[in-house]
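Missing here: one protein chain of the complex. Every other protein chain is in place.
Right after this comes chain A.
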């Protein structure tokens, strides 16, 4: 059954309810993976899912129940079953705290009737040729390339009919010296792989392996540190995940202030802006909200609401927190939808290389790994450097630290203490790319990044 027909038949089956939203998703993904310079697990998958969100009038308000299924729809009776199950779930749940009327349609979607977009292993045509060349090279190569096209149709009983195709692609190259004593990483995000030059990426990794020919040993401590865009993105993503308004308002978040939230507090004198923007060139996401769960800052009752640019931090000042429409009404603030990209801007035009060139003595990182929250009150994170920590002296990389470091540092403190921020560029978050692939970040100089201990991991 066509997705559009699934939406209409489901809404018809739910006509007796207070409201209903239907989300149909079809996803197609082609992946390549390699290790020890040979291919390991590769594949092409196709999957689909129908989610029915039933809004039901119950004693004390309106309830919501969410039921989803990846079973292929061949019979309209399946859809009626889903509606019945979602309705029953809603009645069992009782009145929802986030109940609101579903948003009215804001515009007509000219692509509504279009089919699902589909990728294939063929998307790697030119890339695969380059990869063969890289795998035949002198370094040991490890890595992963993924391309997904996910098509979403959203229909609601309020009349919303929207379709969106989300391309998500990434490639990571981890090159190691033949004796495994050196390791370097480069990554890139892409919409279609036409802009990925894997041979060039491998050359970048090889350059870093060359830096590692001279090894230095450094103790744990606080170092002036150059965080490259990937490392900055993984730290800022954690901050973005902490921007929900309700926990801040209720005193249980790092964004809580003495009398409410910390909106309005200046973090830095640098004009830095941390934002999500559905219209960001090359990093676009759905211009309308689609969600199959409610929680802090997000509500199933908001399905179909327009998304918008949100400045979490604007010109160095905490500016907005995430609020569903119901929370916005409860706390007297503005509906602030979540986003699916993250942009940090406001730095200079300097590249990472130029910033390294101005460094007297400091560490140049490659990326961060295994980042976890230690203290939610301060947003203290721990994690490790990975695949290359380089010592910069008098503007030159003079060698690679022969180990990694465990760090303990808060992304709030990264913004507070940054002394230099460079040019924003599209980057791939090493750790969180599976959940947050679309990011544009600058390199950042932090004068006192806390390297808590030495890790022997390479």
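Assume a contact is a pair of C-beta atoms (placed from the backbone, for glycine too) under 8 Å apart; a residue touches a chain by one contact, two chains touch by 3 or more; residues count from 1.
What we mean here is this: contacts and distances are computed from a predicted model.
One chain of the complex is hidden; its UniProt record names it "Peptidase U62, modulator of DNA gyrase", one of "MerR family transcriptional regulator", "Peptidase U62, modulator of DNA gyrase", "Rod shape-determining protein MreD" or "Peptide ABC transporter permease". In the complete complex, the hidden chain is touched by one of A:9, A:163, A:176 or A:426, namely A:176. Only one residue from A:55, A:96, A:280 or A:364 touches the chain missing from this view: A:96. Among A:12, A:88 or A:165, only A:88 touches the chain left out of the display.
Touch with the hidden chain on the side of chain A covers residues 29, 31-49, 63-72, 85, 88-94, 96-98, 121, 128, 131-132, 135, 140, 142-144, 146, 172-174, 176, 183, 185, 250-252, 256-258, 292-295, 300, 369-378, 380, 382-384, 386, 404, 406, 408-410, 413, 434, 450, 452-458.
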